[in-house]
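Of the protein chains in this complex, all but one are displayed in their positions.
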Amino acid sequence: MTSAPATTEVAHLDLTRKPRPWDTAARAIFRVAAALTIAITLGILVALIVPSIEFFSEVPINEFLFGTRWAPRFADASFGVVPLVTATAWTTVIALFFAIPLGLGAAIFMSEFAHKRTRKILKPVLEVLAGIPTVVYGYFAVQFIQATVFRDWLNLDTGSFSVLSAGFVMGIMIIPTIASISEDAMSAVPNSLRQGSAALGANRRQTSLKVVFPAALSGIIAAIVLGISRAVGETMIVALAAGQQARIVGGPLEAGQTMTGFIANAALGDSRVGSLEYNTLFAVGLLLFLITLLINMISIWIVRRFREAY
Amino acid sequence: MNASTDNARASQTVGSTNTIVHGSALPSLEVPVIDCDSVSIFYDDFRAVHDVNFGCKRNEITALIGPSGCGKSTVLRSFNRMNDLIEGARVEGSITYHGEDIYGPDVDAIEVRRRIGMVFQKPNPFPKSIYDNIAYGPRVNGMKVESMDDLVEEALTKAALWDEVKDKLKQSAFGLSGGQQQRLCIARTIAVQPEVILMDEPCSALDPIATLRIEDLMQELRKDYTIVIVTHNMQQAARVADRTAFFTAEASDTTGDRTGVLVEFGDTATIFESPHDKRTEDYISGRFG
Partner (left out) sequence: MSPKSMQEAVHKTVRGRAKGGESSPKSIVFLIILWLAILFALVFLAVLIVTTIVDGWNRLDSRLFTEYPASDPEEAGARPAILGSLWVIGTTAVMTIPLGVAAAIHMEEFANRHHWFSRLIEVNVQNLAAIPAVIYGMLTLGAMGLMGVSNKNQVWVGALALSMLILPVVIIATRESLRAVPAEIRQGSLAVGATPLQTVWRNTLPAAVPGIATGSILALSRALGEAAPLLLLGGLVFLSFDPNGITSGYTTMPIQIFNWTSRPQAGFHELAAAASVLLLVMLLAMNALAIVIRNRYQKRW
């Protein structure tokens, strides 16, 4: 090392900005990569809207939204999406019927009652439920829950498929989603609130139900909303277990084709680009996208709105 | 006492230091390496520091002292433009390095930092080996080095760390003690051959023995470098510094925001033994006496 610069004269004092082509290029690449995510969203919109416009030029939008007969491939084709929507509503409601109490129960237990060690084991085990491929859930729903449990063991009056088996399995699938986000929300409630409640003589049950739960409500609602979005968009379970007949579903033991079930099913037939059949697929896809987009926006909004509570 | 007379007094005090000769090696009329002229520093609308005037001279140690919240770290960080990293931070007035405004329109903060290094409050070695921690600066600066091994050895030797680590250069820097880590950070700063080393409370996270080692080291480094140190430890300032700047925070009459001002700057002995300003005296005697 040369002697310290302090002893040399300050001849090479040049503080001016130098061109740094690598920095400029790399930062441009990073920016483009981030902007690509916007391009994906725009791509989704274009990909769904363009064929949908063609679809609605042939099928009046009223007939699509309010028609009660879905038979796009029949000779006397009919494009009422109501049957698909009712099947989606059935599977979603059934899934939430199981997922909300079970998911919240698990969340309250882990956040308020479990020892650190218990939680450390339980949490990853519950996460396994979220990691199981949906097609495996679908297999389990149709082969075990529907065929073995519902028909053989319980002798229920149901066919090979039902919205109940699909919805039930889907409910279990979304337990980790609801449980982990709710638990985060409850863990974020400051301990001072719990101590204050305990100081008033409340026990842990009262504290968790009357203090922690309400305080974490926004996070819990966001968790449920996200669970709804996952249930509405889930494809493989309903494609395998809910059935392929598009008709208005009257009860949980009936079979029915959901929106995603229709998309999966229609995709199997090779429809020509631009044909009405092809465009139908995208019209249903657009409806599905708009429903989940609305749900997601509500969830993001709830989280934003209430995040700064503490 | 209102703010304007304070400032007048402060600058007067600063001016008077020019006549104080501190040892024969210090030509008193030399242009300071770093010079602040009416420097105010803002975070968005909040004025953190108001109208600071003083200079740091070559091969001297200048200490910035004062109660917490007085803006001394803010001033230090503005010397190598580390404040740029904070959104909304801006500097008014001029801070010059050898007469060149480091906030000038064509000036590159990176070039400034290559010449004005910084050691932080908490030791912050990189998650790399000891060797790579030292070699990092020369490498990113594209310095033409004949032998990196020699450079690493020299930097570690200057930082009084070589004997302790020479057998474990390839081991992670995280395995060192806090004091060793801080000396490693000093060695890392030296390795890029800066002219000025800024130290932001470099001993606040260290035990007394490690602190003394760093202080001894600073006396060594003073021969080659210009050092500016922020410290909340007044004994430390008294022990190591040639000159001392005393800052304090004053509440604004209208908003109640606390703004840092330079109360007095001068020879360390003067500041500690016969300060001109009543506030300096109160602070020194209250905390030091």
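In this document, chain identifiers A and B correspond to the written order of the chains, with residue numbering beginning at 1 in each.
What we mean here is this: a residue touches a chain if its C-beta (ideal position, glycine included) is under 8 Å from a C-beta of that chain, and two chains touch if they have at least 3 such contacts.
Fair warning: this is a prediction, and the values are worked out from it, not measured in the lab.
A.B. asks: Quick one: which of A:Gly43, A:Gly159 or A:Gly251 touches the chain that's been left out?
C.D. replies: Here the residue in touch with the unshown chain is A:Gly43.
A.B. asks: Given the contact definition stated above, which residue among A:Val212, A:Val232 or A:Leu276 touches the chain not shown here?
C.D. replies: Result: among the candidates, A:Val232 touches the missing chain.
A.B. asks: Go through chain A and note every residue touching the omitted chain.
C.D. replies: 20, 22-23, 26-27, 29-31, 33-38, 40-41, 43-44, 46-48, 50-51, 101-106, 108-109, 113, 122, 125-126, 128-129, 131-140, 142-144, 172, 175, 201, 203-205, 209, 226, 229-230, 232-236, 239-240, 260, 263-264, 267-268, 270, 273, 281-282, 285, 288-289, 292-293, 296-297, 299-300
A.B. asks: What residues on chain B make contact with the chain left out of this view?
C.D. replies: So the residues of chain B touching the missing chain come out as 80, 82, 85, 87, 110-111, 113-114, 117-118, 120, 122, 124-127, 136-137, 139-141, 185, 188-189, 191-192.
Throughout what follows, only the chains that are shown with their structure count from here on.
A.B. asks: Which of the residues in chain A come into contact with chain B in the complex?
C.D. replies: 1-7, 10, 13-18
A.B. asks: What residues of chain B sit close enough to touch chain A in their complex?
C.D. replies: The contact residues of chain B facing chain A are 58-59, 97-98, 100, 102, 104, 106-108, 111-112, 115, 150-151, 154-155, 193-195, 224-226.
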